[in-house]
Every structure is written in structure tokens, then in C-alpha cells.
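Below you'll find the structure I mean.
What follows is subunit A.
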Amino acid sequence: MMKKPVLKIDKLSKSFGAIKANDNLNLNLFKNEIHALIGPNGSGKSTLVKQISGFLKQDSGKIYLEEIDISNYSAEHRSRMGIARSFQISSVINSFKVIDNLRLSLMGRDGGYLNPFNNIYTNKDYSDEAFDLLKIVDLTNKANDLVSTLSHGDKRKLEISLALSMKPKLLLFDEPMAGLDKTSSQLMIDLFKRLKVKVPILLIEHDMESVFALADRISVLDYGSLIASGNEKEIKSNAKVQEVYLGDEN
Partner candidate 1 sequence: MMSEKKLNFLILIFLFLVPLFSMLLNDIYITTLFSKIVILAIAGIGLNLILGYGGMVSFGHAAFFGLGGYVTGILAFHFNNYEPIQILVFEFEGTNQLLFIWIFTLIFSSILALFIGYFSLRTTGVYFIMITLAFAQMLYYFSISWPTYGGEDGLSLSLRNQIPFLNTMDPITFFYICYVWLIIIIILVKFILNSPLGISLKACKENEDRVRSVGINPKKVKLISFIISGAITGLAGSLYADLNRFISPTILSWQMSGEIMILVILGGMFRLYGPILGAFFYIILEQFLGGITENWQFWLGFIILLEVLYAKAGLMSFLIKDKYDEKTSS
Partner candidate 2 sequence: MEFQLLIEQLLNGLQFGTMLFLMSAGLTLVFGVMGLINLAHGSFYMIGAFGAALLAEITGSFFIGLMSSFIVAMFAGVITEILVIRKLYKKDHLDQVLATFALILIFSEGIRWIFGAYPLYLNIPSELNASVSLPLEIIYSKYRLLIIATGILIAFFLYILTSKTLLGIRIKAGQNDREMISVLGVNIKTLYTIVFALGAALAGLSGALIGAIQSVEVGMGEPVLILAFVVIIIGGIGSIKGAFVGALLVGVTDTLGRFLLPELFKLFFDNADANLIGSSIASMSIYILMAIVLIFKPSGLFGERSA
């Protein structure tokens, strides 16, 4: 029996003027896996993430989450359905405390965000859950710090915990290691390994070392098209990939 994908992307295309950012893409993500998406700058990775998360509307093609066609759903609807993302450039509420960022997302997940009465700051369930989430990314000691005072690495961690707070069905991480030092990167790698048994991850990453350390499957994008897909060995030995991607690196 065929395994059913958590996320299925079917012939997705997106152009900006004459530039084809995504050209007839097919991709899927199964349970218990980290699927890494690599490709040179401008190959259409971020465009794909934006379309999956609903921040950008595709020109044609379909996106399925657990066999539900979500192609026309708004970004906020998709977030509530369990597509959680991180942004290429850390995107957190800098003027809030760390824990208030989590309160915001927990509340967003549960709905009722138009309620003008219940005090969100004194809601004990949310506080407890927020602390549990901060524990996962090792940020509990900074719970009451203003986000604007956090280091780059800590903001990344917070962003991951925000994604986890949504009780996601899948995680979309857009270059989560960018700008992190070795220790923080290693921490992320360990964390992602632990996470994937619960939630599959679509990982976009420039750092090849991390990709090879993490990914069960790697897909390579070039000029908006998928040129190869497979495990580490297959990718490394693929002539096309070496030409357009790995060759450039050296």
C-alpha cells in the first residue's frame, strides 16, 4: 500500500513577469522525514515556501495537506490547519516579551483572537504551555526578556518554538541555520532530529553540512524546476546537480 503524503505539491507554477520562479513543480513530504530542498540563490525555494504557507498565490497547480486541497486558503487559515513556518529573516514581534510572542501564537492557534475581554497575560494554561515550548528550544531563562534584546540565535530558537506552538502537521523551515554559529547550528540539528518523529519537516537550507546531516531525502531546484531528488548519495553523484550546484560551490 502506498504511503499517503502529509504534503503534496502538484504541478505548481509561479512566474514573476517573464521569470519562472517555480515551473511545474511536484514534491511531497511523508511522515517521519526531513525533506531538504536545496538549490542556488534564485532557484525558487523561497517562492515555494511562500506558496505552501499561503503568502503567495500560485499561478497554477495544487497544494494538498493530508489530501485536502488548500490551494486557495489564506495564510492564516493554513497556519491554523497546521502548516507552520519559519521565515528566512527572523520574523518575531520584537516589541513583545519572548513569552508574549508565544501567548500570541497559542491564542492564534486556538482561535478567539477577536475576543476583547479575557486577559491573555494572566491565562495560566497559556503560560504553562509557553514555558513547555520554551524548554524545548532552551529559552526558558529568557521568557520575560524583550525580544528586541535577544541575540540572532535566540530569535531563531524563538521562531522555532512559535512554529511548534501551532501543533503543526508539518514544519516549513526557511534557512533556519542562516547566521548561526557552530554550537547553535548543532543544537538545531539535534532538535530537528528529535522533532521529525512527531512532525515532518520541509527544510530549505544553504548549509550543505547540515543538510547532509539531517535530510532523509533531498530535492534540488534550479531555475524553478526540480532537477533531482533522492538520498545523500544519489544527490552527490548526480551529474546535473554537480554541474549546477555543487560544482559552483568549489
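How were these candidates chosen? In short, all candidates are chains of the complex that A comes from, given by their letters.
The rule we apply is simple: a residue touches a chain if its C-beta (ideal position, glycine included) is under 8 Å from a C-beta of that chain, and two chains touch if they have at least 3 such contacts; residues count from 1.
Note that this is a predicted model, so its numbers are computed, not measured.
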For subunit A, as assembled in this complex, the candidate in touch from 1 or 2: 1
Sites on subunit A touched by candidate 1 in the complex: 53-55, 74-77, 79-80, 84-85, 87, 91-97, 100, 103-105, 107-109, 111-122, 146, 162, 165-166
